[in-house]
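One structure coming up, written as structure tokens, with questions to follow.
Note that this complex is displayed minus one protein chain, with the remaining chains in position.
We call the chains A, B, C, D and E, going by the order they appear; numbering starts again at 1 in every chain.
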Amino acid sequence: MKVVYYLVALLALASSVAFAYDPSPLQDFCVAINDTKTGLGPGNTSNPLGSKVSPVTVNEILGLNTLGISLARIDFAPKGLNPPHTHPRGTEILVVVEGTLHVGFVESNPNNRLFTKVLNKGDVFVFPIGLIHFQQNVGYGNAIAIAGLSSQNPGVITIANAVFGSKPPISPEVLTKAFQVDKNIIDYLEKQFWYNNS
Amino acid sequence: MKVVYYLVALLALASSVAFAYDPSPLQDFCVAINDTKTGLGPGNTSNPLGSKVSPVTVNEILGLNTLGISLARIDFAPKGLNPPHTHPRGTEILVVVEGTLHVGFVESNPNNRLFTKVLNKGDVFVFPIGLIHFQQNVGYGNAIAIAGLSSQNPGVITIANAVFGSKPPISPEVLTKAFQVDKNIIDYLEKQFWYNNS
Amino acid sequence: MKVVYYLVALLALASSVAFAYDPSPLQDFCVAINDTKTGLGPGNTSNPLGSKVSPVTVNEILGLNTLGISLARIDFAPKGLNPPHTHPRGTEILVVVEGTLHVGFVESNPNNRLFTKVLNKGDVFVFPIGLIHFQQNVGYGNAIAIAGLSSQNPGVITIANAVFGSKPPISPEVLTKAFQVDKNIIDYLEKQFWYNNS
Amino acid sequence: MKVVYYLVALLALASSVAFAYDPSPLQDFCVAINDTKTGLGPGNTSNPLGSKVSPVTVNEILGLNTLGISLARIDFAPKGLNPPHTHPRGTEILVVVEGTLHVGFVESNPNNRLFTKVLNKGDVFVFPIGLIHFQQNVGYGNAIAIAGLSSQNPGVITIANAVFGSKPPISPEVLTKAFQVDKNIIDYLEKQFWYNNS
Amino acid sequence: MKVVYYLVALLALASSVAFAYDPSPLQDFCVAINDTKTGLGPGNTSNPLGSKVSPVTVNEILGLNTLGISLARIDFAPKGLNPPHTHPRGTEILVVVEGTLHVGFVESNPNNRLFTKVLNKGDVFVFPIGLIHFQQNVGYGNAIAIAGLSSQNPGVITIANAVFGSKPPISPEVLTKAFQVDKNIIDYLEKQFWYNNS
Partner (left out) sequence: MKVVYYLVALLALASSVAFAYDPSPLQDFCVAINDTKTGLGPGNTSNPLGSKVSPVTVNEILGLNTLGISLARIDFAPKGLNPPHTHPRGTEILVVVEGTLHVGFVESNPNNRLFTKVLNKGDVFVFPIGLIHFQQNVGYGNAIAIAGLSSQNPGVITIANAVFGSKPPISPEVLTKAFQVDKNIIDYLEKQFWYNNS
């Protein structure tokens, strides 16, 4: 049985290494590209947040494996918000393709300073890895942004959803103490519909 | 004053980098150790959260520079809480040294599943990089935990403080839409005293 | 003058490293953003190649230091070409914002297979680190692409410029043997105007 | 057969990537945690060295995979020694939980300087990656330390065991010349029972 | 079916991790070494370039997996050339074992400066990752060099072969514009026999 075990191990190794760098994976990669051709059309912003994130990560293009980068398109209806969130595994660099965005991020403890900026078409902004950040459309029409992220699978944690909408919910003992409010407020927050735009 | 600032920055840089690899830095390293000798005594938990984090990062021991690891001691009074937070630059592995902790973390979008566990003395738990997590003392006496973190400077973002206590505050347009509540609730949340235990 | 040079180097270092992790650098970071606000307007494509690359790397935004990502906008006149080049320190993920591009890359030895694709608005393509690649506008109007790169300073090596336009030139003994042609051809290639669009 | 090959490759890839970051692995991770619940109880120090290392690495918790950190508890009887060893793949940061330890490490060639320190409860010390280090209980009672290590699988090389107790033994020609002693001494050293406390 | 899936995933993971660091892989590694014993004998330089590269990468020794290094021997007949090429995933450090080499590399845009040197037996030179470089024998007899590369699989892109010998060829629209010459020259360049010496 040991022989079989090693064989599987070798195939797994050989193939995964091959995947990342070698000729045949590059071919697979192009096939994968085919599948995502319509991936970055306009996102549907008809939702409570008025925004939609369309990611292109290793989940959409297998060929991104080991290459350390991904992309996203973000669409905003007027007043649309990409709510406070973090990327646990990536820094984001964003460029406004259309419209005007109010963007910001909060530095870590102990200061928790907020840095904001109004970005117009062509403006670029950087959200360092793991920091809480947001973007809101403050122009009259729709807005579009393209973001590069420094990971093949950066992940997204929408703060409201993770804290007040987890499944199952975080215990009220934790949340009432963490936010220093009574259980009614926590219950109220948890009752909202936590729409997930990404 | 800016000149002084830069000079300090330069000295810090020069010494800390030299530190990591050269003979003399190793000597400096031991001096630095001297300075932190009392760093991990019992933390003062007389605060609204009933917990205290005592970190040992590159800010406390310059010799940790480039070595990719740090440590923290966490003290909990009965019912004490280390509230939901993330480490933007590190995974945490925690061992309970005394007492009983209820711990948990929330996976990223789209599922936001909550994983929790009750840990007794000697139990170990892992909080993957960037995920929101918390620990609460659910035993009768005090509790103590030691945590290793996979960065010389992992950072801490206490969610409540960063979202509702940033300086200046995040605009109400962002927060009301993000949490789907009216401005009164947001105002109320922002009025609490955001104690920072780390 | 050497002293001045070093001093500048030192200041740059101190501030940029401080940048990545410390509170005050985050403030500097926003200042830096201000300076690049007009950086990604339309590039001037009135040149022999009919294309223009506008990069946003750590050279344009100091705050990108240590964050492992950068961005570029590429403008194409009709038939405009971003000629065969490599990024020695980064993978590129590109999305077409406007127009139609014929793109391709060549895998490494021994097969040197060429992979090409025609991309329309919204299509995404990946150019793995270090491989020779190109993009050409094959539509009727102008074309625009946004590219994310997996390095704060990925570098660009335009093959024609580096091989036939280096300063000083590579010796004819090397080039005639490498390309298996006589010196006249090499001389002719070296006499062209090597416009650098990036 | 090529099809099968690719299929295995894809499964391997998909699953290993999923493992590291995705929801289901996190669930596996929690199961794994269950199994190690008693892993860090008191170690049995009834052995020639009077010490016992209880590691928690990716071998004990599969969920640590790709997360770059591990932990160990070290128990010491009075005079107990964790003998000179290295971690080929990790830096160690150690905190004394109980008792008093004499600790030290030796810098690399050419100076081979020894840095030592006596640590009491709460004191912290750093052993840089790959350097030879040791800890000895120099207090009256038992001692306990917790160590974080900057790798999911840092490895341990006990110098005495690897040099004089390898299987098969290193040839006497090598050892007599390396230690500049005659074969009797080497034979004597190799005859000892090389107890492995980790 | 899910069970099977996870089983494969676990085996894959376990084995690949084991492979890199653990006992049994080390044994496989030694077997692999056996197979390459004659790998670095004299290379056959009877070819249009008068040189031959004999690599020892993870493709030749599976045990190099995850270890981040490889090696090559380069043989040169008199006037033999290792033509302009890049390593997309590695820096090269080269030492001349026999003979005299004229070596050079070209920095990236915008300056494309050429740095050259004549190396005699024992001389060392560094070619930074991704930069175009070459070596030519300018002595009277044969020459031999040994090169270390900072990747288990650095890859080789011979510029002439990748640009003028890809399969299928890069479109003439791209090449005529890129090199600013007419189609006849491109056709002529593409008609040469593109010998691949590595």
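Everything that follows uses one rule, which is that a residue touches a chain if its C-beta (ideal position, glycine included) is under 8 Å from a C-beta of that chain, and two chains touch if they have at least 3 such contacts.
Being a predicted model, the structure only gives us computed values, none of them experimental.
Only one of D:Leu40, D:Leu67, D:Ile129 or D:Ile144 touches the chain withheld from this view, namely D:Ile129.
Which of E:Asn59, E:Ser150 or E:Asn196 touches the hidden chain is settled by the complete complex: it is E:Ser150. Although one chain is not shown, part of chain E still touches it, namely residues 21, 23, 26-27, 29-30, 33, 36-41, 56, 61, 63-64, 67-71, 73, 90-93, 95, 97, 107, 111, 113, 115, 117, 120, 122-126, 128-129, 146-150.
Listed by residue number, the positions of chain D touching the unshown chain are 48-50, 79, 81, 83-84, 86-89, 102, 104, 106, 108-114, 116, 128-132, 134, 136, 155-171, 173-175, 177-181, 185, 188-189, 192-194, 196, 198.
Here, only the chains that are shown with their structure count from here on.
Mostly identical positions are employed by chain C and chain E in their mutual contact, as over half of the interface residue numbers are shared between these two copies. Per-chain CA centroids place chain A at a distance of 37 Å from chain E.
Multi-chain contact residues, meaning those touching two or more other chains, occur in chain B at positions 111, 113, 128-129, 155.
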